[in-house]
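Questions regarding the structure given below will be posed in turn.
Only one protein chain is missing from this complex, and each of the others stays in its spot.
Here the chain labels run A, B and C in written order, and each chain numbers its own residues starting at 1.
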Amino acid sequence: MDAMMMDAMSADMMSMEGMSTDMSAMMAAAQACMDACAACEQACTVCSTQMMDCAPSCMNCADMCNTMMRAMMRMQGMTPASMMAMLDACIAMCQTCMDMCMMHADSSPVCKMCADSCQACMDACMAMREALAAG
Amino acid sequence: MDAMMMDAMSADMMSMEGMSTDMSAMMAAAQACMDACAACEQACTVCSTQMMDCAPSCMNCADMCNTMMRAMMRMQGMTPASMMAMLDACIAMCQTCMDMCMMHADSSPVCKMCADSCQACMDACMAMREALAAG
Amino acid sequence: MDAMMMDAMSADMMSMEGMSTDMSAMMAAAQACMDACAACEQACTVCSTQMMDCAPSCMNCADMCNTMMRAMMRMQGMTPASMMAMLDACIAMCQTCMDMCMMHADSSPVCKMCADSCQACMDACMAMREALAAG
Partner (left out) sequence: MDAMMMDAMSADMMSMEGMSTDMSAMMAAAQACMDACAACEQACTVCSTQMMDCAPSCMNCADMCNTMMRAMMRMQGMTPASMMAMLDACIAMCQTCMDMCMMHADSSPVCKMCADSCQACMDACMAMREALAAG
């Protein structure tokens, strides 16, 4: 995510109803969250090709991470309430996928990588949640 | 959604941890929900091309409806908790999109159609939520 | 796909550069193609959860069918050349998925259903290709 793209988005975020002042903290959280979603979608997509029993949760998580990332890039189409609900759903999908992949993380390095990406994405979504709640 | 596909999915749904007995009510709610998500994705996709200010919320809603539909088709990768969070997020995105489209529903028949599809999708997600809570 | 949505799209299709007269044949082909793409995305999504070796091709085909359907709904963002290239790619992905699923169509009714949906989607894309070439 480059600087110009973030500039284009911060203007949108400012205009989100109910938003207040500290946009720099918000934008840092948003940027980290979008990057973590993008990385998690990729890890889950690769993991889902292994034909292990985590595959359906990996595919669900990949789709949700992509949808979450796009929604953060289209902030004009969000409200604080819908953003919170989306973050909660993304966190829940990452948790479900991570739980599945951790069952065979010892034997599958790809599952370990996927579980780590899910954890990082959950953390970034929770940080965004806190930035929004404070915003 | 044809009968064979529903049969393939109901076996998966039976195996979802925490699921109990009345699968026929659950499957009827799931089928209605997937169909409403598919219709809402289409309506939102068309509405988003009008270059009106609802476009970002329509695109967000289209993506979420598709992700919701797919997650219901991959029930093995869901838990009751993650399904609830996804339904809540889908309901929130439909609400946001509907609110935006209703602002110009009088002048734009496409926005009216989109708002109606969002309402129908919300209703179907709420019915699925109730079926899950009872299940 | 309901009638109002098709009306909204036919105006767009009329404006696609290089388009000529017989819009009714074109719109009928487009409607059939979008419906076949939607059905194929659903069949492939369900089939991909079976943890058989067709899963990666099913997921690829599901994504391409969704992208194809959406592109036909956003005809303002297409040219005849890009539409042709998209139809060719969709046909290729359906062919690849069908070939994989047919290997176990005898033992898996879901794979048989998926292969049938791929065949129907290929046929609809080819008919759309012909309508465009004649357009």
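A few notes on this one:
The rule we apply is simple: contacts are C-beta pairs under 8 Å (C-beta built on N, C-alpha and C of every residue); 3 or more make two chains touch, one makes a residue touch a chain.
It should be emphasised that the depicted structure is a prediction, and the values quoted were computed from it without experimental measurement.
The chain that is not drawn here is touched, among residues C:Met6, C:Ala28, C:Met51 or C:Ala92, by C:Ala92. Mapped onto subunit A, the footprint of the missing chain covers residues 1-2, 4-5, 8-9, 12, 34, 38, 42-43, 45-46, 48-49, 62, 66, 69-70, 73-74, 76-77, 109-110, 113. Within the entire complex, the positions of subunit B that touch the omitted partner chain are 48-49, 51-53, 55-56, 59.
By the touch definition given at the top, subunit C reaches the unshown chain through residues 53-61, 63-64, 66-67, 70-71, 74-79, 81-82, 84-86, 88-89, 91-93, 95-97, 100.
By definition in this document, only the chains that are shown with their structure count from here on.
At the interface between subunit B and subunit C, two copies of one sequence, more than half of the residue numbers in use are shared by both copies.
If each chain is reduced to the centroid of its CA atoms, subunit A and subunit C end up 30 Å from each other. With touch defined as above, residues shared between interfaces to two or more other chains in subunit C number as follows: 48-49.
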